[in-house]
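Every protein chain except one is present and positioned as in the full complex.
Entry: chain A
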Amino acid sequence: MGNQTYLLETNGLTKTYKGAKVVNGLSLQLEEGEIYGFLGPNGAGKTTTIRMLLGLIKPAKGRVTVFGKDLSKERITILKQIGSLVESPSYYPHLTGKDNLETLRKILQVPKSRIAEVLEMVRLTKMADRKVKEYSLGMKQRLGLAASLLGSPKLLILDEPTNGLDPAGMIYIRELIKQLPVKYGMTVLLSSHLLSEIDQVATKVGIIAKGEMIFQDQIDVLREKASRKLHVQMNDWETGQKVLSRHGIETARHDNWLTMPNQPDGKIAEIVKELVYSGLDIYRVSEEIASLEDIFLNLTKGEETL
């Protein structure tokens, strides 16, 4: 363990199913007030990891420390301050939305007024007295979110919370999640298989592939990884390539486009000048920025997602 105390920390977390390592030596650190985006393709081990964080399944190896306490020893104390929504939202279809929350409220022992509060937070007040079997998938998902907020948790663990929501619902939930650390001092761990989802809310990202953490840092660091490329279109690429290699710039060709790593502004000006002096006609100079989605695909390359 490092000097820094994390709100949630795992060390070498491993889970084996029938000899196959579903999660392998996963180390994850979550600081207070963060929104942690836990990203990975389907079947990468996200849900298994989350189940281990909640003590629902026991890791084969490794340990989970939450609020500075060992999960395997003080599970109930820890769970008092965790709200969670794992996979599909769980609910009792034959009960109303309000009664669904009431079954949990009795166990969590929070004041009754909290039900109206969380229903308001996810905009379900109007539907509160309807049976959940009449709810749309998006409403069920929002009810699940309301249930996770019921105990005013310090740490909120959400497994794919925007699944099944329409665009308006997605934006609303995203905004709601963004406000949680600011307004209520919550820390959020959010899993998704869509980078675009996480990109818009998370402050820190962890990317998991084949059960291993392959990237974990601030989201800005991930953005910097976005490799930029410079494309130059000209009439005679062969001469162009020679000129540029004399300046130590390796290029790749596609039609009459030459592609090279991005260069500082001064260098670009120099390249263009050289090419023009060599008698070449420059048609276009353009820059390509790889999207975060590309980086994600690159990082998880070779991963089979069907």
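Going forward, contacts are C-beta pairs under 8 Å (C-beta built on N, C-alpha and C of every residue); 3 or more make two chains touch, one makes a residue touch a chain; residues count from 1.
Here, contacts and distances are computed from a predicted model.
Participant: Quick one: the chain not pictured, UniProt calls it what, "Permease", "3-isopropylmalate dehydratase small subunit", "1,2-phenylacetyl-CoA epoxidase subunit A" or "Fe-S cluster assembly protein SufB"?
Facilitator: "Permease"
Participant: Taking the full complex into account, find the residue in A:Val23, A:Leu39 or A:Val86 that is in contact with the omitted chain.
Facilitator: Reading the full complex, the residue touching the unseen chain is A:Val86.
Participant: Touching the left-out chain: which of A:Ile76, A:Ala168 or A:Val182?
Facilitator: Of all options in A:Ile76, A:Ala168 or A:Val182, contact with the hidden chain holds for A:Ile76.
Participant: Determine which one of A:Leu104, A:Ile268 or A:Leu297 touches the chain that has been left out.
Facilitator: From the options A:Leu104, A:Ile268 or A:Leu297, the contact with the absent chain belongs to A:Leu104.
Participant: For chain A, which residues touch the unseen chain?
Facilitator: Chain A touches the missing chain through residues 51, 54-58, 76-77, 79-80, 82, 84, 86-95, 99, 102-104, 106-109, 147.
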